[in-house]
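A single structure is presented below for examination.
Shown here: the complex without one of its protein chains, the others still in place.
The first chain written gets the first letter, and so on, giving A, B and C; residue counts start at 1 in each chain.
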Amino acid sequence: MHYIPQLIVDALLLGGIYTLMVIGLALSFGVTRVINFAHGEAVMIGAYGAYTIALVSGIDPLLALPLLMVIGCLFGMALFKVSIEPVLKAPHVNQILLTFGIGLVLQNAAVMIWKADERSVVTPYAYSSFQFGEVFVAGGRLIGFGVALVLVAALFFWLRRTEFGRATRALDEQRDAAVLVGINVKRMYALAFGLSVALGVATGVILSFIGAISPFMGFHILVKGFAIIVLGGLGSIVGAVLGAFLLAFAETAVSYYVPNGTGWAEAVAFAVLFLVLVLRPRGIIGQAVAD
Amino acid sequence: MARQSNLMVALGVLSALGLVASTFWDAPQINNWLFRVSTLIMLATSWNLMANAGLVSLGHSAFWGVGSYAAILSANAWSGSVLGTLVVALLAGALMGLIVAAVTGGLKGIFFAISTLALSEGLRISALMLPDVTSGAVGLFLRQDLRPSQHTLYLVAALAAVASVGVAILISCSKLQFASRAMRDNEAAAQMLGIAPRRQRMIIVAISSAMASAAGAINAWYGGYLDPEVAFTLHNTILAQIAPILGGIHTLAGPVIGSFAIIALSEGTRIWFGNMEGVSQMTFGLVLVVCILFLPRGIEGVMHRRKKRQATAGAASPALATGRGGKS
Amino acid sequence: MTTMLAVRDLHAGYDESSVLQGLNFELKKGEVVCLLGANGAGKTTTMAVLSGLVDASSGSVTYDGQDLLAMPSHRRVEAGLSLSPEGRKVFPNLTVEENLVLGSFNSKARAGRAARLEEVYTLFPRLAERRVQSAGLMSGGEQQMLALGRAIMAKPRLLLLDEPSLGLAPMIVQAVFEAIRKIAATDITIFLVEQNTHAALSIASRGYVMSAGRIVHAGSAAELRQSPEVRDAFIGGKSARTIREARHA
Partner (left out) sequence: MKPTLRSNALACLAVSALAASSASFAQDSIKIGVPMELSGRFVAYGASGKRGAELAAEVYGGKVAGKKIELLHRDIQSESQATISVFNELVNKEKVNYIIGPIASPTVAAAIPAWRQTKPLWIVPGSTSTKLEEEAGSEPEFFHTFPFAYHYHQSVAAALKSHLPPGQKVSLVFSDDNYGRTHQPYAKKYLTEAGFEIVAEEIVRTNAPDMNPLLTKIARAKPSILLGLVQTTDAVTLTKQIYTRKLPVPYLVGTAATQLDEWQKAVGQAQEGWIGVTTYLPGLKRPGNPDYPKLFPPSDEWEAAFVKKYGQEPDFEDAGCYVSAMLLFLAIEKAGGDDKAKVVAELQKLDVKNTLLGDAKFVPTPSGTKNQAFTDLVVFQRQSEKNVMLFPPGPTVGKIKSAVQ
């Protein structure tokens, strides 16, 4: 009765999905210090985008992914300009409520456009699977894992090797100095926010064939996303990825080995988060975060 | 100045009396709204107390939920009365506040906020997974024979709301207020001034938590039904902060004004736009966004600004500096 | 010599406290000018207003014939105005080279980046040795060199230096000022804020003395070395009183 190999596979695949959910959140928080309560709605819109494209034109979600990410990025930048830029200097709570309001609007817009029915995109690879002896690997989730890896790698490349990426990191570390070297802070904020929305959209595209799409899918993802980025160390992308896998392992292990574990899994996630906050308030990767 | 503040006290007392008196007026729908306003005033005032000390809570649904369950479970078990179970809820809330403050230690800002969010979600899941205690998702009804008249509950809510604002006023006149301000602005400096942040923090969180619990308890009596979703819904966490921010954060009147505004807004959108799927909540979201963009200091801030403009030029700015939004 | 920067009746401050109270001065192309004054006189605020970190409440600043206050920070950098800030403010988790490369982030400075990087490494061989090290792990002196190097990478025409000697050992101070002298030898205009009067006046051709948000004295380096105002400004008695008076006004 040993579940270990299957547990590891399940946890890794789940970790991939969690990674997707949180890198965007970590990026936008790291740069702009705005906690985006509408990030879950970006995921939801991405999922509906993939669904609609598949329904109307039959284009596969994975093919639509780049286009949707570009649209998401532009949408995110516009949203930032219009709504978030004016409250950058306001207290955190104001920003939280503003983004929450935006999320509520998007959520209900989705109810009006797509109705509240559950949807999902059916693709052949979503139902493919591989069996290695006792261990089973779900194809759709494997693809999700792959996309997560690619996007994380791309994000890191962007941050390390490109002019704007470096500027983003600079802004994250020393805002004043970033201004002094001539970085247009507001434009960088908008760009980082746009990219985080694009990453959220990508998450939605993956979830569109792995799970179910509904207008209300976002908030649940968001709460878990917060748990993960705080677990990893706010604003640190490496930390967020580590946090995602840590949580995936904890939840999967609880699911396998605790009676009624699938029910308790999430409570364990929040308990772990609570403990980490109390014992090591800066998360696993202790980046200094002012306030 | 003195004459003016006397006038304000008089107005405050009058509005409080008005709220209490309204419960004797037989207008069911307005009673219902004022009931919701009253419990929201308690919740918002409680949130604001913590915010005054620099503690942004995302877990007020946890306090509310603990109070709700404490009230209904104790009422059903021992045939408790409203007031008796209110005491139970206050104690449960205070105890929980003490634990939260003790465990979260020196956490500040976003870290404190997220830890309270984790607490609230954790409690919700525990309530779902422990049906032997809470009846789980199937839900829990208040015993029918215990149910007081609606008017009793309206009255209790109005009195409790007035009492909550009273507590907030007492705190604002006490040493605790200094401590809060100092902690919000700079904890290290507070320490140097001889304020023990840890102890003050425990007191404030305990008071605030007890207040939110009491609101949850009264609401549970009114609703007569509880399940983990009802008790621990994040909706309350959000309402708890929308009201003070819409009204005016870090002020005494802000949460009160905000509570009226929020109930008017949410019921208004529900009634006027409720016939089409999704429209009511979308309108609510839009108005929220617009308010935060254009009223960063809340309604209180707008009134205050207008007052200031009316005041003769060159006069010293009034000592009501609490209306200032913190910078971050 | 043409005027590079003209500051007229500048007022600025934070929240309700006003720090600059009618500041007036001028810089000419190619000069090295220093700004002296006690703690709290408003020197760093002056730098912050010039670079755009703090907004002015009134007054005007003309830079190269343009209205500087109307330009956002990043445009000022593009226009050749570069500040090495007080306290260095390097990007701690970025490498030395990344810090320097970021210095030339503005669109005008990106061309010729490699050549300028070599110039900086020649000016500060220490930085060349530590290219791949995280900036946060370096000593104060090295960080100061990095901050200077980063400011030069922006291809400045007017270089603002805020307290480059602060907290450094005398030996390092000497090295830093040696480098500033070399920079001054190119045609970059330098405006230097210093508390180390002696070091500042050793490289500046003239200077201003600031107290309570105003220029209280101006003169050539030689004059200032003898001046009682300079002594006053540093003993601080008079200026502190002035500040108090100003606040009560």
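By definition in this document, a contact is a pair of C-beta atoms (placed from the backbone, for glycine too) under 8 Å apart; a residue touches a chain by one contact, two chains touch by 3 or more.
It should be emphasised that the depicted structure is a prediction, and the values quoted were computed from it without experimental measurement.
S.K.: Write out, one label after another, the shown chains that touch the chain missing from the document.
M.R.: A, B
S.K.: With respect to the chain omitted from the figure, which of A:L14, A:V105 or A:A198 is a touching residue?
M.R.: Reading the full complex, the residue touching the unseen chain is A:L14.
S.K.: Which residue, B:L123, B:L155, B:I257 or B:C291, contacts the hidden chain when the whole complex is considered?
M.R.: Answer from the full complex: B:I257 touches the omitted chain.
S.K.: Give the residue, chosen from B:G12, B:G84 or B:G109, that touches the chain omitted from the document.
M.R.: Final answer for the missing-chain contact: B:G12.
S.K.: Considering the whole complex rather than only what is displayed, give the residues of chain B touching the chain that is not shown.
M.R.: Listed in rising order, the touching residues are 4, 8-9, 11-12, 14-15, 18, 27-30, 32-34, 36-37, 125, 128-129, 131, 136-139, 141-142, 144, 147, 150, 169, 219, 222-225, 227, 229-230, 233, 235, 247, 252-253, 256-257, 260-261, 263-264, 267-268, 270-272, 274-281, 299-300, 303-304, 307, 320.
S.K.: Could you pull out which residues of chain A are in touch with the chain that's been left out?
M.R.: 1, 3, 6-7, 10, 13-14, 17, 108, 111, 115-120, 122, 126-129, 136, 138-140, 210-214, 216-217, 220, 251-252, 255-256, 260-263, 265-266
The criterion applied here is as follows: only the chains that are shown with their structure count from here on.
S.K.: As a quick test, compute the distance in whole Å between the mean CA positions of chain A and chain B.
M.R.: Whole-Å distance between the two chain centres: 31.
S.K.: Could you give the separation in Å between the centres of chain A and chain C, each centre being the mean of its C-alpha atoms?
M.R.: Spacing between the chain centres: roughly 42 Å.
S.K.: Round to the nearest whole Å and give the separation of the Cα centres of chain B and chain C.
M.R.: The separation of the two C-alpha centroids amounts to 50 Å.
S.K.: Two or more other chains touching the same residue: where does that happen in chain C?
M.R.: As it turns out, chain C has no residue touching two or more other chains.
S.K.: Looking at the complex, which residues from chain B come into contact with chain A?
M.R.: Per the stated touch rule, the residues are 51, 56, 58, 103-111, 113-115, 117-119, 121-122, 125-126, 128-129, 234, 238, 241-242, 245, 249, 276-279, 281-282, 284-286, 288-289, 292-293, 296, 325-328.
S.K.: Give the list of chain A residues in touch with chain C in this complex.
M.R.: For chain A paired with chain C, touching residues are 163, 166-167, 169-170, 173-174, 176-185.
S.K.: Residue numbers of chain A touching chain B in their complex, please.
M.R.: 35, 83, 86-87, 89-94, 96-98, 100-105, 107-112, 115-116, 215, 219, 223, 226-227, 230, 234, 260, 263-264, 266-267, 270-271, 273-274, 277-278, 281, 289, 291
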